[in-house]
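Below is one structure, written out as structure tokens, with a few remarks after it.
Of the protein chains in this complex, one is absent; all others appear in place.
Let's turn to chain A:
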């Protein structure tokens, strides 16, 4: 290196007279670039902060919804209580209407060593068990009547208040009168927890149960199936219709006043508030066409109308972005218009179309207002078998739970939000994967 510095060329370079340097504002330019970067970083940090706040608040409130406190005790299916006159062989209704809560209460009292004659204590024992036990034990007995007279271990849902207390969501420091669980119940709770009879289990009911006024028995089952039906309907209808409309408008329709008007109208439709689509759906699909109220079919149709403009706009943008040289190449080879579009333009536009479609679907999945108008805000306990049965949707379920007073519904609301977010994330990941797949297929 030292050779280089002493080489004659360098010497000559040093000797040459330097022209005076002009001020071309370099310092100012770099400063403004630095400032711009700072703004960008600040904006992103701000966004991340809010995302973190949102997620941490939802997750910290909601993760307990995925756990459900259950009390596992030996239950004696006493013939005395269930069918004391021995009529079940002739009258199956007996099994349906038997007093199962008493069966459960007695079983729990026995485990806790409570005197069955102490009515106040017995009432408190009964208060530890979810009212849904009636259905749970009934189903068990109806499915297998031979359990009558025997003693079987059953995991019974704890009452919502016990569930909340066990999860530490009820402040036990306040006066006993002002809280939902008594000191005696807390004592029993600890006693049961010590023996392992009372414990948190993964809450499968959250995904399978329908609506219930008891938070411990309420689940997203109906909403999940309803949302699934609606997403399928939206996908099956809006993707082909939207893509076909865009292809026609972009590649085949003459460019004139009329098609300009259509374009403006489509853009306007995308900006129409979603509740207006709900009114439209109510008027057209429910009142005029006579489809059943609260049905996923109507919800799907309304969301299809709402999603179509989004898909059309995204598809047209994706088609426009395909370089004209590709079209020219295909046409120059003698491909027809249709062949040019379907062999070359559409495959290249596919990533954009899919992204637009999935964004549209994600919007539709999170849409609440139009569904309220067509009656999907109903109390539906049974999982819909077809899209014509009454159903709700995930966001509507969140809305309904958020309006409930009980403490146990708070965590369920957040739990449902987590489920909805997971679905949205899955859809977006799907969009990215699909795009990758199509992009690699040059």
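Here are a few things to note about the model shown:
Criterion: a residue touches a chain if its C-beta (ideal position, glycine included) is under 8 Å from a C-beta of that chain, and two chains touch if they have at least 3 such contacts; residues count from 1.
Convention: contacts and distances are computed from a predicted model.
Per its UniProt record, the hidden chain corresponds to "Phosphate ABC transporter ATP-binding protein PstB" from the list "Fe-S cluster assembly protein SufD", "Putative DNA modification/repair radical SAM protein", "Phosphate ABC transporter ATP-binding protein PstB" or "Cell division topological specificity factor". Set against the missing chain, the residues A:88, A:344, A:363 or A:407 yield one that touches it, A:344.
Considering A:74, A:92 or A:332, the position touching the chain not shown turns out to be A:332 (whole complex). Of A:255, A:320 or A:436, it is A:255 that touches the chain left out of the display.
Against the chain not shown here, chain A presents residues 255, 323, 325-336, 339, 343-344, 348, 442.
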